[in-house]
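Take a look at the structure below.
Of the protein chains in this complex, all but one are displayed in their positions.
So, chain A:
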Amino acid sequence: MSVSRILLGLLEPRSQHGYVLRRRYDEWFGNSRPLKSAQVYATLGRLDRDGLIDLTGVASGVGPDRRVYAITEAGVGELDRWLDEPEVPEVTASRRVLFAKVLIALSSGRPAEPMLDRQRQAHLARMREMRVQRQSGDLLGQLDADFEMYHLDADLKWIDGAVARLARLAALVSRVDNPQKESR
């Protein structure tokens, strides 16, 4: 999730200080990972340094979150670019780790199937949580849960596909690990 671009977008309608931005962010996007204050200030600092936002004043009170920022013209341009550009379809980090775990398990002679079975149960448990969120949540919560559920579903299909190919995969890994066997 591009926190900096989201904060930029939240700043566009009106100037805000960090506290309000963080609250708004968490309200819409914080379900999966709420923002830490330090992350907000660090991100605003970088956006300011890059000329995408300007410090326009300091509200009364103390603390760094009282600094009020506004989006600059360059910031609006960057926001346009970010919104216009399709996202590169990204393999989720967890699936990359899973892929690595399967190969490492096989190449070290460990059974990969129980590991994938446990992962399937962990994914299904998360799916149940998301379904409950979907049922009890407002429209934003439902869309958020849907997004995760469809991705979990894709991961689960990958797990099933991996289990179905484990024997072939083990043979492949074995050939790579022991090339002499192949040539004999």
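Heads up, the rule we're going with is that contacts are C-beta pairs under 8 Å (C-beta built on N, C-alpha and C of every residue); 3 or more make two chains touch, one makes a residue touch a chain; residues count from 1.
Everything that follows uses one rule, which is that contacts and distances are computed from a predicted model.
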item	value
Per UniProt record, name of the chain withheld from view ["Glutamine amidotransferase family protein", "Act minimal PKS chain-length factor (CLF/KS beta)", "methylated-DNA--[protein]-cysteine S-methyltransferase" or "ABC transporter ATP-binding protein"]	"ABC transporter ATP-binding protein"
Hidden-chain contact residue, picked from the options A:Arg24, A:Arg66 or A:Arg120	A:Arg120
Selected residue (touches chain absent from view) among A:Val3, A:Leu103 or A:Met149	A:Met149
Touching residues on chain A - with respect to the absent chain	113-114, 117-118, 120-121, 123-124, 127-128, 130-131, 135, 149, 152-153, 156, 160, 164
